[in-house]
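Sharing a structure below in structure tokens format, with a few things to ask.
Note that this complex is displayed minus one protein chain, with the remaining chains in position.
For reference, chains read A and B in written order, and residue numbers begin at 1 within each chain.
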Amino acid sequence: MSRLGTDPILSIQDLDVKFTTSEGEVHILRQVSLDIERGSFLCIVGESGCGKSVTVHSVVQLLPENGEITGGRVLFTVDGRDQEISSMSRYGAQIRGIRGARIGMIFQDTMSSLNPAHKVGRQVAENLHQHRKISRREARELVVKMFSRLGIPDAERRVDAYPHEFSGGMRQRVMIAMAMICDPDLLIADEPTTALDVTIQAQIMELLKTLQQEAGKTVVLITHNMGLVSEVADDVAVMYLGRVVEHGSREQVLKNPQHPYTQALLQSVPFMGMDPNVPLRTIAGQTPSPASVTDGCEFAGRCPYVQDRCLTGKIAFRQAADGHVARCVLLDEDGMSECSRRDDARVEDSSGQEART
Amino acid sequence: MSSHTHNAASSLQPVPTPRQAGRQALRKPESSLHAYARSFLHNRNAMLGLTVIVLMVLAAVFAEQITGYSPTQMNPAQSRQPPSADHWLGTDQLGRDVFARVLHGARTSIYVGVAASLLETLLGTVLGAIAGYMRGPIDGILMRISEVVMTFPNLILVMIFVSLLGQGVNNVVLVFALSGWMTTFRLVRSEFMSLREETFVEATRSFGYSRPRIVFKHMLPNALSPIVVAFTINIAHYIIAEAGLSFLGLGVPVTTPTWGNLLSAAESSEVMKSYWWLWVAPALAIIIFVTGINFVGDGLRDVLDPKTRRTPVRKILRDNLLGKRVES
Partner (left out) sequence: MITFLIRRILILVPMALLISMLIFFAIRLSPVDPILYMVPPDAANDPANLERLRESLGLNAPLPIQYLRWLGNMVTGDFGYSISSGQRISDILALRLPATLELVGLAMLLSTTIALSLGLFAGAKPGGIADKLARTIAVIGIAVPDFFFGIALLQIFSYRLGWLPAGGRMLPGQITFLDRLPQLVLPVAALTFGMLAVLIRYTRNSVLDTMGKEFVKTARSKGVPEWKVLYGHVFRNSLGPVMVILAFRLPLLVGGSVLIETIFRWPGIGHTVVSAVSSSDYPVIMVTSMLIALMILFASFLIDVVKSILDPRVRLS
């Protein structure tokens, strides 16, 4: 179960993903459930390695060779038609008809994500040629138009430049142009600004926000930057160790976090609009390896409120009073979290004293 | 649940004293010979290769005890016998036992391979260490020389050297080393270039050690892995090179049996027509030995230098910049 949505464009249901490594099979995603509302701007947050990137890669069947969807399903709904992406073959025609055309991907490292040997115009146009019958000249015109629309100056000339001739921010605009050129319904951006300056970061974010608001795109943004989340997100999903732990609107999650991990996360990073009087804190302990957690709540090992019932069985989503959901047993049936009543004690101080359970 | 193991605050590691840090830095790779050996012993191909090599070397050493025949004893009555119970690999034109000749040939061929590889490695390592550590004009001159030598097709260069120096077992060894040191030179040079930037070398410099002591006592052990691998694989290379050179009649004088000299029997169309065993025996000996060496070399590489395995292209580029020998 996830937060109630009225018109999800993408519905991830109990998704399980396993990776085969030299040390054996590792369960990277466990029962990830997430409904993405059409036309919304969803931020998926969590520390690195929590599975947010794997989640969106499995949505478009672009997991690495050693990764595999082993359970659950992904439903993509456009034009009133449900398509079960998770059952499509990885490089088959069905999924390829969606990739690029219906779902645009924007990746983090633009230098390595663009082919160094081809001109950027050609790389963007490749997407057009793939999905539409279109002449070279028409494609070029569309690319130039898209470049100007996305704020790449001197677009007419720049389409003939190579990736290494662009700055990082401009390269990211090229990536966005590539994702946008076929007018997809859903844009997925995997940490698109991590490698960029703060000012450029803001520009790219603004651009994505504009695309959502004015062009009506659904945007999924993966980030570990809480500052970005507070500025652009409509909805927020928090992931920890291969699971979604909390999902709700920006207001709900940032102002009224229910899961102890979300609370800890919010107290550990500064972001716009936070109370300047509350000191920043660290989360006790280290993130365990995904292989070591098999049962119960994955945060139990670091959670200050851990109880016996946290350690075994499946922890289901519970709804908070304001309607958003979190996977925590402390969230009572009446919608009030026990832990939010014990405000001060919830996270260990950064001085490194022992966290006691 | 693993919860308890993750609770310890990990940020406060004891800070090593400068003295400890220095000592740790100086002993950089914890070269636990044990671990290497164990990992090598578990490498099936490498062990197979090692077994083959050891057996063949033993057979060469105890050639007299293994076969009753002398490699030079002629017996015109027994000329050109096919393989039989008496003569396991037949006899040649002069009635000499081929098996005995292959075993005795192994001595010279393996000697040439090992000696040439050793001399080349020595030459390349010393020059490479000097160039990599000193840099500047010395490095420039050595690099130019290596480029010029590498510019020549290897076999032709070897042939020219041979025609200048004359034939003979040790001349062949010398010629191989003189025409082949560049690969090791470049390998060691680049290794030293990066090593000299590391903290532990900085430390030795700050202790005021002499240059030779820094270069050969402290840096060299850290560069040894790729050198050992290259040395091993070069043995195979030089054994094949000896075969080629002797096949052309330019290698070890024909009076000494070597695998290459035996192989040159194939030059006679008569042998090709009717006496195939004369060339097949030495050819198989070379192939088996060379494969054994290559297996051991690959095994050593896996054990000693695991990073090269994971980044194939960087290694390819390095090989190329090193001027991987142009086949001629």
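Here are some notes:
The rule we apply is simple: a contact is a pair of C-beta atoms (placed from the backbone, for glycine too) under 8 Å apart; a residue touches a chain by one contact, two chains touch by 3 or more.
Source: prediction; values computed, not measured.
Screening B:Ala63, B:Ala177, B:Ala230 or B:Leu250 against the full complex identifies B:Leu250 as the residue touching the chain left out. Only one residue from B:Gln73, B:Ser163 or B:Ser194 touches the chain missing from this view: B:Ser163. Contact with the undisplayed chain is limited, among B:Ala115, B:Leu155 or B:Val201, to B:Leu155. By the touch criterion stated above, the residues of chain B touching the omitted chain are 144, 147-148, 151-153, 155-156, 159-160, 162-164, 240, 243-244, 247-250, 263, 266-267, 269, 272-273, 276, 279, 283, 286-287, 290-291, 294, 311-313, 316-317, 320, 323-324, 326-328. Residues of chain A that touch the chain left out of the display are 60, 62, 91, 93, 95-101, 104-105, 107, 109, 112-118, 123, 126-127, 130-131, 162, 164, 175, 178-179.
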